[in-house]
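Can you read through this structure? Questions will come right after.
For this depiction, one protein chain was excluded, whereas all remaining protein chains were kept in their positions.
Order of writing sets the labels: A, B, C, D and E. Residues in every chain begin at 1.
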C-alpha cells in the first residue's frame, strides 16, 4: 500500500540577523547584504510539518493532527514565536539562522517526537518569495 | 526525458463527521474530539489532482486540462459538493471520512480514468492548516 | 483626527443548510438549489472583525488585539466551530443561516462587547468566491 | 463622476518591539505580552497604498502605478525593510511601532507626495490575522 | 436597518496593451513603458462584484449569488475571458484598457442588471500588486 502524508501548518514571528562571526564585517556585508543589519530584522515564518506513513485503518489517521499540532507548539512555536532567534533561542548559539538552517533544525528537534516508521519533512516560508524544504 | 506534472485545482463544500461505529461514544469523543460532533460540521475542501507523464510533442500537453477538469467534476465534485459525506456519498458507507481517507478514495476513483502510463497524485486541503497527500 | 481600523481574522468550520420551513420543498429547492441539501453541507468560514476608533496615545492601540481575539473566540468561534449551525446553534433557530444572516448576527452578538464609541464591521468569507459584509 | 481607487501592494520585513518607556516593565509586560520581548521579534509587513481620484481621460490612470511604486519605495520600504523599527528608523523615536501607529505614520509620510485633490488610504497587514487601516 | 454587501469573485485571462493612438510612439513608450509592448501582454484578472442592499427576510439573501454569478458570466467573463481586450472586445474600441477603465466599464455594463435600489461596486486585481476599485 502507498504511504499517505499529512501536513500541519503553523506560524511564528521572529527577529533574526545573518552574521558569521568568523568573518570580517566587510565579508558579512558582502555575503548577507541587508540581512546582516546589526539591529536585526524579522519575518512572519510559515511552517509546514509533513508526516508520511500508513493510514491507521481504525482511526483513518496517519497521525492525529491535534497531537502533531501540540508537538509543533511545544517544540517550535512556543520557543521561536515573538523571539529573537539569534539572542533568545539557544538552538542558534552556534548556527546562523538562515531559512535553510532553521528548517533543518526544526527537523532535528521534531524527529524524535514522531514515530520512527514515519517520515518527516519540513517546509518553511521565510517570505512569500523565499521557501526552503528539509529534507528536499 | 524527464516527466512533467500538471495539476488541476477544484473545490467542494461538504459536511462530515468522524465516528467509528465500532467504538463507544466515549472513545469516539476521546479520539476525534470536536470532529465527532453528532450533527456534523463542514469544510471548503480544496483538491489538487496531479497527473505525471511525458509531454505530447504535438499538443504540448501532458493531459488536456479541460479533460482532466471534466473527469474531476463527474467523479468527485458533482458527487461530493454540497453533500454530507457520511450520509449522501456511498464511498464513505464503510470508511471514516478523514482527510486521509478522502484523498485515498479520490485517488482510487480517478485512477482508472487516467492513462496507466501516467502517475496520479492527490493533494487535499481540509483547512488552510490541514493538508493530506496520497500517494505521499 | 481621522479614525483607524484594526481587523482580526478568525476561522470556523461548520455544517449548514438553507431551508425556509414556511415554503414547500419545491420552492426551497428552486430558491436554494444544492444549498438546500437535507443532510447539510459545510464551509471553512473566514471571519474578519473590524473595530474602528481613535488610537490610544498611551498604548498605540485602537483595541488590544488579544482582547478582541478572546471576544471573538468566546462569542463566535467557540459557539460555531465544528458545529451544525441549524441544529447546534440557538442563534439560527429562527434565522436561515445564509452568509448575510450569519454576518449580521455576529455583528449583533459582538456589538455590546465593543466600546460604543467604536464602530464595528463584519466581513465573512463563505467560500473564496462568496463574501459578505455587515454593515456594508 | 464617481471617483476611482488604485491600490499598490508592497512588502517590508522588519524587527520591532512594543514598549512604552514611561511605564514600568510590569505594566509593559501586562499590556504588550510577548510583543514586549526585549530582544525584539519581527514581521513580514504587507502594505497597501490606495490613491483615490478621477481617472485622467488621456492616460486612463488615476495615478501612474510606476510613480506610486517609486514613492512607496523611497519613502517607506527603502527606509523600513530589513531594519529594526525601534532602533534604525527615526520615525519611531517617540512613537511605539504598533501596527496602528505604523500605518498612520506611513500615511503622514506619503501624504505630501500625492496630489492634494486625491485621497490616500493605508492598509497594513502585520500578520495574516492582524490588519490595520488609516484613515478607517 | 444597516445595509449588507455580498461580493462574488470571478476571474478572466486576457491580453491587452496600453496605447493612446492620439500620441506619438515615443510618448506612449514614455507613459506606458513595457505595458505599451506592440504585441500585447496579459493578465489573470480577478474581479470582485459587490452588491449592497437590504437582506430579504424571506430568503436571507441580498441577491441570489447564483443569479449574480450568471450576470457576471454573461456580461463580463464570457466576453473578456481568453480574449484580447484591445482587438476582440468592442467595449475598448475607444477606451484604453487600463485597470481603472476596465473596472469602470464593468460597472457600467453591470449597473442596469442590478436592481436600482442596490448599490454596486467593482474591485479588479490586475496583478497581486495592482488593484483598482470603482466607484471608490
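The rule we apply is simple: contacts are C-beta pairs under 8 Å (C-beta built on N, C-alpha and C of every residue); 3 or more make two chains touch, one makes a residue touch a chain.
Since the model is a prediction, treat every value here as computed from it, not as a measurement.
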Handout entry: Interface partners of the hidden chain - shown chains only, full complex considered
Key = A, B, E
Practice task
Could you tell which one of A:18, A:51 or A:89 touches the chain left off the display?
Solution key: A:18
Problem - Touching the absent chain when the full complex is considered, from A:56, A:70 or A:128 - result: A:128
Exercise for the section: Mind listing the chain A residues that contact the chain we can't see here? Expected result: 18, 20, 31, 33, 95-101, 103-104, 128-136
Practice task
Kindly note down the residues of chain E that lie in touch with the hidden chain.
Solution key: 11, 13-16, 34-35, 37, 39-44, 81-84, 87-88, 127-128
Practice task
May I ask you to list the residues on chain B that touch the chain which is not drawn?
Solution key: 2-10, 48, 50, 52, 55, 58-62, 64-66, 119
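Just so it is clear, only the chains that are shown with their structure count from here on.
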Completion exercise
The chain whose C-alpha centroid lies farthest from that of chain C is chain A
Practice task
Have a look at C-D, C-E or B-C and name the one that copies the A-D interface, over half of its contact pairs being the same.
Solution key: B-C
Problem - chain D-chain E separation of Cα centroids, rounded to whole Å - result: 28
Completion exercise
Cα centroid separation, chain B vs chain E, in Å, comes to 34
Handout entry: For chain E, residues contacting two or more additional chains
Key = none
Practice task
State which pairs of chains touch, listing all of them.
Solution key: A-B, A-D, B-C, C-D, C-E, D-E
